[in-house]
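Only one protein chain is missing; all other protein chains are in place.
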Amino acid sequence: MAGSLKMLGVGLGLLVLTTLSFALSRLHTGTLGLVVALVIAAAKVGLIAFFYMHLSERQGGPRLVIATAFVFVAILMGLVLVEAGDRAAPTMPPGPFQPLLLPGRSTVPKVAPPRASPGEGSP
Amino acid sequence: MSFEVAEPAMPREHYLNARRGAWSWLTTHDHKRIGVMFLVALLCTFLLGGMFALALRLELLTPGETVMGRLAYNRAFTLHGVIMVWLFLIPSIPTTFGNFLLPLMIGARDVAFPRLNLASFYLFVVGAVMTVWAILEGGVDTGWTFYTPYSTATGTDVLPVLMGVFVVGFSTILSGLNFITTVHTMRAPGMGWMRLPLFVWAIYGTSIIQVLATPVLGMVLLLVALERVVGVGLFDPARGGDPLLYQHLFWFYSHPAVYIMILPGMGVISEAVSAFCRKNPISYRVLVWSTVGIAFVGFLTWGHHMFVSGQSVLGAGTFSILSMLVAIFTALKIFTWTSTMYRGSIWMCTPFTYVLGFIFLLFFGGMSGVAVAVTSADLHWHDTYFVVAHFHFIMVGASLMAFLAGLHYWFPKMFGRCYPEGLGVGTAVLIIFGFITTFLPQFLLGNMGMPRRYADYPEHFQPLHVASTAGASLLGFGFLIIAAYLGWSLRHGRVAGRNPWGSRGYEWHSDSPPPEANFHEPPVFPYRPHDYSRPDLQPEVGHAA
Amino acid sequence: MRPEASLPPVVPQAGHFGDEASRQDAAHLGMWIFIASEVMLFTALFTAYAFYRYAYPDAFHQGRLHMEVGLGTLNTYVLVTSSILVALAISAVRAGRDLRAGGLLLGALALGVVFLFIKGAEYTQHAHDGALPGAWYDFEAFSMPGASLFFTLYWVMTGVHAVHVLVGMGVLSTLAVRALSGHFSVAYHTPLELGGMYWHLVDIVWLFLWPLLYLA
Partner (left out) sequence: MSELLRRMLFLPEEGSTLASRVDGIHFFIILTTFVVGAAIGLTGFVFLLRFRRRHAHALTPEVLAPVWMEALFVSVPLLFFLLWGALGYRDYVWSRSAPPDALDVYVTGKQWMWKFAYPEGPGAVDVLHVPAGRPVRLLITSRDVIHSFYVPAFRLKMDAIPGRYTETWFEAVRPGRYPVLCAEYCGLDHSHMRAEVVALSPAEFEVWRTQQGGDQVASGAGVAEPLVEQGRVVATRAGCFQCHTVDGTPHIGPTWRGLYLREEPLDTGGTIRADVAYLTESMMEPQAKVVAGYAPVMPSFQGRLSAGDVASLVEFIQSLRPERPVPPTVQEPRYELRGR
């Protein structure tokens, strides 16, 4: 029964954090809001992994595995963003002009143009 | 001078004859049988990929159309790449020798999840069939990299290949998962991490890469497939997407994947060097840590495939320096292997011939890798035959040699018989020679500026292409000989006995071929792996060839 | 030196594991490795999201204005609650109360259905607006560069997640049946733990999707 109570407690924590995240999203928007929301999400994940997914009961292997996985998440996202962050503007989407639609893909998005203004005239 | 033992006899019962009938093979949970089944499947795919290679070389014999048109050529190199990479080299050593030997080496009865092991075999078969299916549909012409937007626009049928590779990816993940768990939880009592045989470390490192990198490939292929089927356009510049993002995600998998292809080979070489020099590796810990190092740092360098893609200058620099860091580990290994020969007792037999070829070719292949990792030099070399030569030096010259070394080293273990040694050494020399004739000219072609994936080329490139094609036919001939004598030996080879090489690898502690349960009694490994210095520990019984 | 002739094997055929504890260890480790690879699967998508968010800050910022924040939040509560139920089910089995565990699992399963139902309602709404992925995008109210990419990512990410929910529901229903028919006991409940971990993974992914797509 003690187990159940602990699980319930953690669950309560999760629900509270969810509510908190929702409430805060009304206050902060933009980058700060994103950071806040992600921090809260990470906290929730920590709770779930540690208690619900039995990480608290397992040493060694599983912890190593999950730590490794998160290192690699950081590597992939981090290096891609480092590269994108420094890339010259004309090579970042949206590019300066609309390329030809590839043959066979003649449906352009009807409304949302991928670019602000197709700078060039016909092709 | 060898101390003669009576001609050894085959063990009466072993995994090959413990159960009979095709059904007992198809439903087996025995890691050894699964390893053998993988071996058969992989030899088929290698043959297929090799046929495409020979077709490529034939077409390139003359400028203009030699035997096939441009479309056929484009399809041929795509399928050659796809088959060789995903259907042969990535699964090659882990699923065959890894499966067969890993439990033996750590003294386990089987892998951790035997049923999963079988499942990964069937997933592989299904994926391979799907991929090869594309040939019947006319083939695919995207190159093995499936770069968007070309791969989303081409009229050839990319879908089965994408899905086939996706499924094979699952098989890879499951094998990796299985091996990691096995190494973690099933080591014989007392076998600490620093007592694992080096091959086990290599497979362990490989598995980490497989588990963490392959899903990204899976997702990316799925996105390309979705783009083709429903036009989600995540990488389509016409819809605001970025083709470079595709390249990032693809290479995040595919660069580590090249280490999936070489690490197991390095493991084989570590085993073979010490077995045939009868010497402990002069630094076990260097070999271990460089394996782990490659597995991790290998994840940081993917952007070096994109130096001329419009990637940011800072990004290029970062990836270039990180590539230099990963190269160090291979250098360490090469130095360690070479100096392991010091004060050994070197036996120039077939596997060791391949070992020498491996070290030599890996050195040049690797140094050409470092050369293309230099940002400015890559401006000239990117997507030329220099790169083709670079990766064939490593993938054929090193990985494939390691595969052959392993095949010859462990053939007696797996099937209980030896092959004709003289023929083996001769063919090894032929293959190494053929290899150099095939791919050395390609470095020069790359220097001259011959781009890859060219069905047709300006005339001044021809002489070197002719040399390359000539070498490829030598290679093909060499493989024919191997196929012939190994096939013959399966039936008629001399019975090997438990430990024909007198090796101290742990796997030789059980019979050759091993019994279904791997060991007759729980194994005891009384010494550190690769220890040849203590006479009291002589495990070798059997035929000294 | 051993004789060459074979002896009958002494390592038992059936179990290559020593004992139940190490069997459990292996199973858990295997599951964690599997989860790690699932994490990497989603990481590819999250990376694409991060990249396009960086390229189209405005579109991705405004995208959430066109999302059904209420439904998304409701779904978060639904999934979190079902995760709690699964965790309670495991506690119940560990305390030897199979039936209760079965009931809790069925509850979690039902919440999974609710989740998909709400998701379906949301999808219908978006489809009605024309906020469809890629080539099909036709949403008048939100047409700016990058808008279609936002919705493409929305569909792909939640779509892949929904597939995982479906698989998870399959797992949960098998577990529920097995729990109700008394397969599990205080001593043996590894499949339940593993299945539960999968369901929590599904929850975890949503915990990131929710803020990224709806909140910020």
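Things to note:
When the chains are written out, they are named A, B and C in that same order, and each has its own residue count from 1.
Simple rule for what comes next: contacts are C-beta pairs under 8 Å (C-beta built on N, C-alpha and C of every residue); 3 or more make two chains touch, one makes a residue touch a chain.
This is a predicted model, so every value here is computed, not measured.
Looking at the complex as a whole, the chain kept out of the display touches A, B.
The residue from B:18, B:286, B:474 or B:490 that touches the chain not shown here is B:286.
Of the candidate positions B:119, B:153, B:188 or B:490, contact with the hidden chain is made by B:153. Residue B:374 is the one among B:18, B:374 or B:474 that touches the chain not shown. For chain A, the residues touching the absent chain in the complete assembly are 88, 90-100, 102-105, 122-123. Interface with the hidden chain, as seen from chain B, comprises residues 1-3, 70-71, 74, 141-143, 147, 149-150, 152-155, 157, 159, 228-229, 231, 237-238, 243-244, 277-280, 282-283, 286, 307-310, 313, 316-317, 320-321, 323-325, 327-328, 331-332, 334-336, 338-339, 341-348, 356, 359-360, 363-364, 367, 370-371, 373-380, 382-384, 444-445, 447-449, 451-458, 464, 502, 531-535, 538, 540, 544.
Note that only the chains that are shown with their structure count from here on.
A count of C-beta contacts for the chain pairs A-B and A-C puts A-C on top.
If each chain is reduced to the centroid of its CA atoms, chain B and chain C end up 34 Å from each other.
For this pair, chain A with chain B, the centres built from the Cα atoms lie 35 Å apart.
The centroid of the Cα atoms in chain A and the matching centroid in chain C are 16 Å apart. Contacts with at least two other chains are made by residues 180, 184-185, 212, 216, 231, 236, 239-242, 245, 248, 252 of chain B. In chain C, the positions touching at least two other chains are 25, 29, 33, 36, 40, 43-44, 47, 51-52, 55-56, 134-136, 145-146, 148. Remark: chain B residues 8-9, 11-14, 108-110, 112-113, 116, 173, 176-178, 180-181, 184-186, 211-216, 218-220, 222-223, 226-227, 230-234, 236, 239-242, 245, 248-249, 252, 497-498, 511, 515-522, 541-542 touch chain C in the complex. Of all residues in chain C, only 25, 28-29, 32-33, 35-36, 39-40, 43-44, 46-47, 50-52, 54-56, 61, 73, 76-77, 80-81, 83-84, 86-88, 90-92, 94-95, 130, 134-140, 142-148, 193, 196-197, 200, 203-204, 207-208, 210-212, 215-216 touch chain A in the complex they form.
Looking at the complex, you find that chain B touches chain A at residues 149, 152-153, 155, 180, 184-185, 208, 212, 216, 231, 236-242, 244-245, 248, 252, 299-300, 302-303, 310-315, 318-319.
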